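Structure in structure tokens, see below.
The other protein chains are all here in position, but one chain of the complex has been omitted.
Read from first to last, the chains carry the letters A and B; within each, the first residue is number 1.
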Amino acid sequence: MITAMAPDALLQVDDLAVRFHGDAGTVAALNGVSFTVRPGETVALVGESGSGKSVTSLAIMRLTPPPPGCRVTGRVMLRGAAGEALDLLALPAEAMRSLRGSRIAMIFQEPMTSLNPVLTIGDQIAEAIAVHRGGARAAVLDAAAELLDLVGIPEPRARLSAYPHHLSGGMRQRVMIAIALSCDPALLIADEPTTALDVTVQAQILDLLRRLQQRTGMAVIFITHNLGVVAEIADRVMVMYAGRVVEQAPRRALFRSPLMPYTAGLLRSVPRLQVTAARVALEAIPGNVPDPTDLPPGCAFAPRCGHVQVGRCDAAMPALEVAEPDHLVRCLRWRDLASGTPG
Amino acid sequence: MTEATDIAATVARPSRARSRALARFVRHRLALFGLAAIVVLVLLCAAGPYLWPYNDLRINMRQRFAEPLLAGLHVFGTDELGRDMLARLMMAGRVSLTVGFAAMAISTLVGILVGTLAGYFGGMIGTALMRFVDAVLCFPSIFLLLALAAFVQPTLLSITLVIAATAWMEVARVVEAQIRSLRERDFALASEALGASDAHIMFRELLPNAIAPIVVASTLNVARAILLEAYVSYLGYGIQPPVPSWGNMLNNAQEYLVTAPWLALLPGLLITLAVTGFNFVGDGLRDALDPRLDIS
Partner (left out) sequence: MSRFLFHRLAQYLVLLWLVSVIGFAVLHLAPGGPLAQFTLIPGMTAEQLQVIAHQMGLDRPLPVQYWEWFRRMMVGEWGRSYRDSQPVLYVIGAHLWPTLELMLSSSVVAVLLGTWVGVLGAIRRYSVFDYLATIGAMVALSIPTFWFGLVFIYIFSVKLAWLPPGNLYTIGDGSFLDYARHLIAPCLVLALVTIAIWSRYMRASMLEVVNQDYVRTARAKGVPERAVLVHHTIRNALLPMITIAGLQLPTLLSGALVTETVFTWPGMGRLFLDSIGYRDYPVVMGILMFSAMLVLIGNLLADLLYAVSDPRIRLD
């Protein structure tokens, strides 16, 4: 089934699924995920650990473990540099490799362990440049120094010969960003890039990412569990739960009128400056993320949901419905809840 | 770690579980093979000499260098004095295996004692003892073994003691590490609070919990002791003829390598079989008893 790629899309994911196979059975880490990212846009993937947001990013990059342990199905289309539509999951390994780091780049959650401890910062940036562009060593190192300057590292020349352990977590994440930006990617996947950092450093890194995005015009898929971060940077938001998209909407719509009870729960658990004065209690969502090897038959959120209708919500998986143009929700009761009918 | 790798870790691992289970099964089979080899060797050496028509010491100059399988009942051939090789191998096996087990027992006891004392008391005593262990390990074992063996009257007992003297350090290290970590746990403190004596806490409370790594280390120590006996006897400073051991049977076999290669091949094969057997069993026990020690 060949569906054309939407003309305005940079990345188009259709029905992406990831399964891990083992003696203990098969685990569907990701199910029927579809979304589009347009050039220059920031899409946030939000969810708790185990919701499938990181698996989504690794599947797009084709960095999931090799089969037979892990199988990826569905379709991931990427607009190539010349405007052509590339079917990433069907590309030869070598063609996919040459896209990684050049057309799509990625930064990770753990800046402390994501850099090779025994190579200099300069070497690690230069490697990315050399792999995709080649060039004389001196020129490559010049480019690396420029990148360090771009991501706001003082004394970039001197830093080239520093090792990762000489730098703080925030600085290392800046280096990761420099590596990711080294070949002007059209799409940057940022997998919880600020989670491991101090709050003040988090703000700096977010600010840096936003400025770099404005400057380069790249699209960003921003993976996070922190809705506060989402409010700051996202154009559109996808909320994931237990390997599925449960709500997808422009940022404003999502924050103003969340339709899925899970999203509403997430929003209520975010501390907000305005309301602390009123001492509105923060609500944690009761219960835990379901075991991926043992998902309930119906809505995966049903066991934790305050609006659950027994016999209905836990019977079958609800479909992802269009509530408004551009606002999708996976909940049987969204109409009732939106119109204020009690559960 | 990101959630993806978490999932990959908890979920993808079962996907390798089939091959993992296979790995464990193969290991297990190796351990079974090792055990079978040991049992067969022990039975052969223990009972064989009573059942076999030839005496290991009977010289028959008319039957020198009889080739294996070609000289009637001398299935493993005869040596340079016409002695039956199988009879000699069985008697030699008694000696080699006895030395192996005895040296293991002694070195394990010494290792347990040193390790327990060092691990329990820690501090100055512990450091001093473990540094001493380190220092002994600086000497290449065969050099130390020969230097000790060269100046004692070589008897079964003295050779066993000398081998044990160069083989107790591993056990000491393993036990020390175990005791040191166990000591921190609550039950040692509880016993202490109840007024139990040091000796009681060490040997009744702590040591039983360290039994698994001790069993593993001492199994591997049998293999080591058999090898060391072979080395020192081959070099002429171990078990002295006419008492045969697998090692000293090889002592002058090199001279006859051209005319009678079986003199060299057979004892070495039995040494390798026995040592491999103990190593396989030790490795299997390590898998079964203490997966943390697994380096692979």
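The rule is short, and it goes like this: a residue touches a chain if its C-beta (ideal position, glycine included) is under 8 Å from a C-beta of that chain, and two chains touch if they have at least 3 such contacts.
In this text the structure is predicted, and so the values were computed from the model without any measurement.
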{"item": "Residue in contact with the excluded chain [from B:Tyr54, B:Phe121, B:Trp168 or B:Tyr234]", "value": "B:Tyr234"}
{"item": "Hidden-chain contact residue, picked from the options B:Ile38, B:Met85, B:Leu148 or B:Ile214", "value": "B:Leu148"}
{"item": "Which of A:Ala6, A:Leu63, A:Ala81 or A:Ala319 contacts the chain that the document leaves out", "value": "A:Leu63"}
{"item": "Options A:Met5, A:Ala59 or A:Ala128, residue touching the unrepresented chain", "value": "A:Ala128"}
{"item": "Absent-chain contact - pick from A:Ala105, A:Ala219 or A:Ile285", "value": "A:Ala105"}
{"item": "Interface residues of subunit A (partner: the chain not displayed)", "value": "61, 63, 93, 97-102, 105-106, 108, 110, 113-120, 127-128, 131-132, 163, 165, 176, 179"}
{"item": "Sites on subunit B contacted by the missing partner chain, in the whole complex", "value": "1, 5, 16, 19-20, 22-23, 26, 30, 131-132, 134-144, 146-148, 150-153, 223, 227, 230-231, 234-235, 237, 247, 250, 253-254, 257-258, 261, 264-265, 267-268, 271-272, 275-276, 279-280, 283, 295-296"}
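The criterion applied here is as follows: only the chains that are shown with their structure count from here on.
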{"item": "Whole-Å gap separating subunit A and subunit B, where each centre is the average of the chain's CA atoms", "value": "55"}
